[in-house]
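Below: one structure, written as structure tokens.
Only one protein chain is missing from this complex, and each of the others stays in its spot.
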Amino acid sequence: MAEPVLETSGLTKRFGGIVATGDVSLSVAPGEIHAVIGPNGAGKTTLISELSGELKPDAGSIRFAGADISRFGPVRRAALGIARAFQVTSIFREFTALENVALAVQARAGHSFRFWRPAEREAQLREPARAMLRDVGLGERADLPAGSLSHGEKRALELAMVLATGPRLLLLDEPTAGMGAEESAAMVRLLAGLKSRFSVVLVEHDMDAVFALADRITVMVYGRVIASGAPEAIRADPEVRRAYLGDEEPGC
Amino acid sequence: MDAKRVAAIIALALLALVPPVAMAADAPFYVGLFARIMVFAIAAVSLDLILGYGGLVSFGHAAYLGIGAYAVGILSFHGVTGGFAHFATAFFAAAAAALVIGFVSLRTSGVYFIMITLAFSQMVYFLGVSLNQYGGDDGLNIARHSNFGAALDLKDPVVFYYFVFALLLVFLFLGSRIVRSRFGVLLQGVKSNERRMIALGFPTFRYKLAAFVMAGAICGVAGALFANLTLFVSPSIMHWTRSGEILMMVILGGLGSLIGPVFGAAAYLILESVLSRLTEHWQAVLGPILILVVLFSKTGLYGLFAMGARRRG
Partner (left out) sequence: MIYVVEQVLNGVQFGVMLFLMAAGLTLIFGIMNLINLAHGSLYMVGAYVAAASFAATGSFLLGLAAALAVAVIVGIAIEIVVFRTLYERDHLDQVLATFGLILFFNEMVRIIWGSTALYAWVPDFLSGRVEILPGIPYPVYRLAIIAVGLTVALLLYLLIVRTRIGMLIRAGASNRIMLGALGVNVRMLYTLVFALGAALAALAGVMAGPIFTVESGMGESVLILAFVVIVIGGIGSIRGAFIAGLLVGVVDAVGRAFLRPLLTVFSSSAAAAKFGPALASMLIYVLMAAVLFVRPQGLFPPRGR
């Protein structure tokens, strides 16, 4: 097996007396979509924040592409190619869709102590941004203010921004959150198209999406990993069924 | 051409016409008033750069005005009269102060940032008060204007007026380039959603600090102009209410356009000038007006002006 892109061991984060992530160890192989599922409050978003560098874990370590990045802040991790899409869509609402993505391109285009040339005339920012918008199906919406886009379009826009930073690892926190069935399906198609081009940590509640996309699944309950493995194995795991999937239909 | 640009050009053209019209009408008072308006406009534009574009609510901008003015005052006191020396010192001294203050303040955000910038400007104010050698609380008279040679005699009110006007144009032009550049777009990104900026990998602190220093330096130049306007510096120039006034000018004019603060400075100082002629207690009227503006207007004067221009054509 190829060396994992991302490997955590013993990640632990407590808030007061609550263990948000307890001793979480997981690894993501190159080109793999690794889904993290679990009921609300399982610590999935905390885990993503620890991976992105926004939260400092109390214990444990994170290795990325063979190097220990445990002590790196979010900016440095982003520079290494770890890109995050937030659970609550995080975009620049006042900017147009194109400007949003162009700013993401700018993040990887050297320093920004450039005071003279109007950014809107820089083809090297605009062209990749436009292409990226087309890729996520927003080509026609490029010049609209981001705040005026529909919910699903905003999520797609954030994905475009994340992709525009040229990442190696995507941290996607519930990309289909708040979407209707149709939008959801479109997002799954979009993500399926990315498959094998990027490594992905995917937090998701929509089980259809998870089983459609994931190469591997880790199940978390109350901050702890209770199972990890291939989708079929997870589906069959009695402990997972009891603790989480239950006999009911998977929640939405 | 869009309405905003038309409004800006009309405003600047009107400013250019003030001296001949005032002289023709035998009302030289207005040359002084509008020179003062433009000095504060420069200060307000510099604040707008970080407030309107970067979302940084600095409540200590008067400190840089004071540092710029004191640079001129102290150099003159020691017999240095050269204009370039005056203005360069004002620029760099204000920049240095902004670097130190920004370095500490920008580690915080929100309410903390407002209070800390206010506290630091108060510190600079007390520093001025304790400078007994330079007049302390009573201030310092400046013997003569910054010397730029015979061709540019700032003693002549009209020459001084156009000197300020030219600097205002320069800063407006520089500002308009900066806010559209990569740096400016980055700043607006910070204002809109700093968390997103950091997640994209922008080390936002250093850029915010750079903007903060730029704004301080430009405001230092405004301070040097202010010293030339009044030929007097005292700590009162950097009293905290002055920071509030500059902030008010930016808001009155409308955030997020560089020409807006010019309107705001004009509106504030004209209002002050009119009210203070009506009553000794003009602040009792100004205060409620400001409250009403804040509570009921979101676009500022410039926004209204631009909207009017749009409606007409």
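Letters A and B mark the chains as written, and numbering starts fresh at 1 in each.
Convention: a contact is a pair of C-beta atoms (placed from the backbone, for glycine too) under 8 Å apart; a residue touches a chain by one contact, two chains touch by 3 or more.
These figures come from a predicted structure and were not determined experimentally.
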Item to check | Partners of the unshown chain among those that are drawn | outcome: B
Checklist entry - Per the definition of touch given earlier, which of B:Ile74, B:Leu187 or B:Leu290 contacts the omitted chain? => result B:Leu290
Checklist entry - Which is it among B:Val6, B:Val57 or B:Ala96 that touches the chain not included here? => result B:Val57
Item to check | Option from B:Ala16, B:Val104, B:Ala166 or B:Val274 whose C-beta touches the chain left out | outcome: B:Val104
Checklist outcome for this item: By the document's definition of touch, the residue of B:Val80, B:Leu127 or B:Leu271 touching the omitted chain is B:Leu127
Checklist entry - Residues of subunit B in contact with the chain that isn't shown? => result 51, 57, 59, 104, 107-108, 110-112, 114-116, 118-120, 122-123, 126-127, 129-133, 240-241, 244, 247-248, 251, 281-284, 286-291, 294-295
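Definition applied: only the chains that are shown with their structure count from here on.
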Item to check | Centre-to-centre distance between subunit B and subunit A (centres being mean Cα positions), rounded to whole Å | outcome: 43
Next on the checklist: Which stretch or stretches of subunit A touch subunit B in the complex?
Outcome noted: 52, 54, 74-75, 78-79, 83-84, 86, 90-95, 99, 102-104, 106-108, 112-120, 122, 125, 161, 165
Item to check | subunit A-touching residues of subunit B, taken from the complex the two chains share | outcome: 177-178, 180-186, 188-189, 192-193, 195-196, 198-203, 207, 210
